[in-house]
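Structure first, then comments.
Just one protein chain is left out here, and the rest sit where they should.
After this line comes chain A, so read on.
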Amino acid sequence: MRTLNSLLIMLILLIWYGEGKKTKLKGIRWWTLANIGKPSNDLRSNTQLYNSPSLLPLTKKQRKLVTKHPGTISALQNGARMAIDECKFQFRNRRWNCPTQDVGNGGPIFGKILDKGNRETAFIYAITSAAVTHSVARACAEGSIYSCSCDYNLKQPSGKDWEWGGCSDNAKFGHKFSRKFVDVLEKGRDFRYMMNLHNNEAGRVHVSKEMKKGCKCHGMSGSCAIKTCWMRLPSFRDVGDRLKDRFDGASQVISGNEGSRILGNRPNTGRKKKRYKSFQFAPVNPNHKKPGRRDLVYFDSSPSYCEKDTSIDFPGTYGRECNATSIGIDGCDLLCCGRGYVSKSYMVRERCSCIFRWCCDVKCEVCTRTKVLHTCK
């Protein structure tokens, strides 16, 4: 059975390599938006972006979408940055520490790992898609995207608008926009396409599911006879945490029996609302549960990430700083893959006993300390 499965995977991979080589990384170029203008308060980089949209590393469809919704570009830029920062934060203690390359316009910022279909790839897709959802929703709340859709709350006949029933939550637009913007890249009908779409959606769903409810009573004399509740956007750190949990529990899959997507129009209920395409994935280990909407899926096994691997542009864990006392994955034993580590003590002058004054003033003393640095051999 196992051999059959691996054969199948190899077959799929072969097919995929055959047809998708040319276009496969074109769409994810938008990630390089993160590099345009460092995250600072310098406004010039943003205006530059507006002025020359042709320079954007986007596909035609994406560019159309961005032009249709002015203001989304800085949200996307923000989102790409958020995704990268979050990825680096979540993986700071692991062998694969989400390395990014400072490539010029157009190159894949996460490197060739995207050619693979492993756990890490799944995480990258999910976190970037989630970041777009999050930052677009945030930009809607900030009022920097004028064209955020209203989606009147009640499915009433026409003529009912914002004055009648108010608009929907900002997150809804973020979700929709992310779907249109991110998923547009995944063309074709191969297994990788299905995996990426699934992981994209998983990322978005996590943003919606992590939303917290806030309520306020405003009845007679402020009593709770009338109580209004709303959902508020989670912090992106929380989304990252959840996605990391899902990364740890991600399931290796093969294509399900049908092998193709099932359009989620529930046949009987006749609902108008289209459910998003859901795919049939079968876990490689038949004892495992089928992956749900929020689970990450992958089909390639990850390498050990110990040695330098040119096929994914990963430098290995040589020279990485590690924690000598930890027995976890950040500990020197595991991180250095048993190669051992070098300890070096050094003097450092750093800021200490700081007094912070909101918002942006920190007064510190400078202290000299001796520190020990452990690095992998």
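In the analysis below, a residue touches a chain if its C-beta (ideal position, glycine included) is under 8 Å from a C-beta of that chain, and two chains touch if they have at least 3 such contacts; residues count from 1.
In the analysis below, contacts and distances are computed from a predicted model.
Note on the omitted subunit: UniProt lists it as "Protein wntless", one of the names in "ER membrane protein complex subunit 3", "Protein wntless", "Signal recognition particle receptor subunit beta" or "Actin-related protein 5".
Shown as candidates are A:119, A:138 or A:294; the residue that touches the absent chain is A:138. Counting over the whole complex, chain A has residues 39-43, 89, 138, 140-150, 153-156, 160, 162-167, 169-170, 212-216, 218, 220-222, 224-230, 232, 235, 237-238, 269-273, 354, 356-362 touching the chain that is not drawn.
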